[in-house]
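Down below is the structure, laid out as structure tokens.
This part shows chain A:
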Amino acid sequence: MKSIELIGKGKEMHGRAYIEVMPDELENAIKKLKENGFNHFVMLSCIDWLEEEKFELVYHLWSYEVKEHVMLSVRMNRNNASMPSMSHLFPQIETYEREIHEMYGIEFDGNNRLTPFLLENWHHAPPMRKDFDSEKFVGKLYESIPFIEEDENEGI
Partner candidate 1 sequence: MGLYIGDKMMKYEEWSKLAIKVSKASLWMLHFCTGCGAIEMPPVMTSRYDMERFGIAPMATPRQADVLLITGYLTVKTLRRVIQVYEQMQSPKYVIAFGSCTINGGMYWDSYNTIKHLEKYIPVDVYITGCMPRPEGIINAFIKLMELIDEGKARGWEKYQKYYDKYKENQRRVFNFEIEGENEEY
Partner candidate 2 sequence: MVVHPVLLIAIPLIAAFIIPLAKKYGFAIAAGAMAFNMGYAIGMFSYIYSHGKIYEMIAGFKPPVGIFLAVDALSAMLALLINLFAFINFIAIGKEWNYKFSMLYLLAIAGSTGIVLTGDIFNMFIFFEITAVASYALIAGKKDEKAIEGAIKYMVLGSIASIFILMGIALIYSQLKTLNIYDIAARISSMDEKIKWASFALLLTGIGVEAEIFPLNGWVPAAYQGASSGVASLLSFGPSKAAIYAIARIMMVIFPFHATYEIALYVGVVTLVIGELAAFMQEDVKRMLAYSSIGQMGLILIAFSLASQNIQNALIAAFFLIISHASAKSSLFLLSRSPSMGGAACKYTGIVGVLSIIGMPPLAGFWGKWYLMLAAINEKLWLVIMLVFFAGIVEAGYFARYLHKSMGNESKLNLRYKVAMVVMVSFTILLGLLPIAYKMASLPLWGW
Partner candidate 3 sequence: MDVMGIAIKVALLTAYAVIGTCVGLLFMGIGRKIIARVHNRVGPPFYQNFIDVAKLLSKKTNISHGWIFDLALLFSISGILLTLLFLPIGGVQLLSMEGDAFLVLYLLAIPALGFALGAGASGNPNAGVGVMRALVMMLSYELPFIITLIALMIYYDTTSLATIVRMQSINGVKSWAITMPPFMLAAFAADMALQGMLMEQPFDIPVAPHEIASGPMVEFGGKYLGSLMLYKAIALVAETTLFVDLFLGGGVVAHGNFAFVINFIVWLALIFLLFILSILIAASFPRFRIEQAFGFYWKYEAIIAAISLIWVYILVIK
């Protein structure tokens, strides 16, 4: 596949190229791909590998010329996770980074708009992390709010 040839590593996976890169290689890889026809940035996704203490960021790109989907995978440490922002390469990455920052708490250096995005008034841990106990949270928040019972004696 073209992208694997370009980067020099990676493997084919379900008809797509899956390339694992180191965080410091990422920028050059994207740049190279962009220059060689992979000019559609599809999306940026994130996976929380709790057991491995890692976050995996996957940059999906698409080439209209060779009709090829490439996934650039970067792994980083789960503690104080941070990545350089790629929004100077594709402006739309900024929005994905905002979302991932909000949901996973990953810092993106160089992105100045990491403000609250989808959640309003959220001041707890990033909710999409696997160690965020959603069930416990629901129990503590939603279940603890009381029903409003009518006082039968008083009447309305």
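As a selection rule, all candidates are chains of the complex that A comes from, given by their letters.
Keep this in mind: a residue touches a chain if its C-beta (ideal position, glycine included) is under 8 Å from a C-beta of that chain, and two chains touch if they have at least 3 such contacts; residues count from 1.
These figures come from a predicted structure and were not determined experimentally.
J.: For chain A, which of 1, 2 or 3 is the touching one in this complex?
T.: The touching one is 1.
J.: With touch defined as at the start, can you tell me which chain A residues reach candidate 1 in the complex?
T.: Answer in residue numbers: 118-125, 127, 131-138, 140-148, 150, 156.
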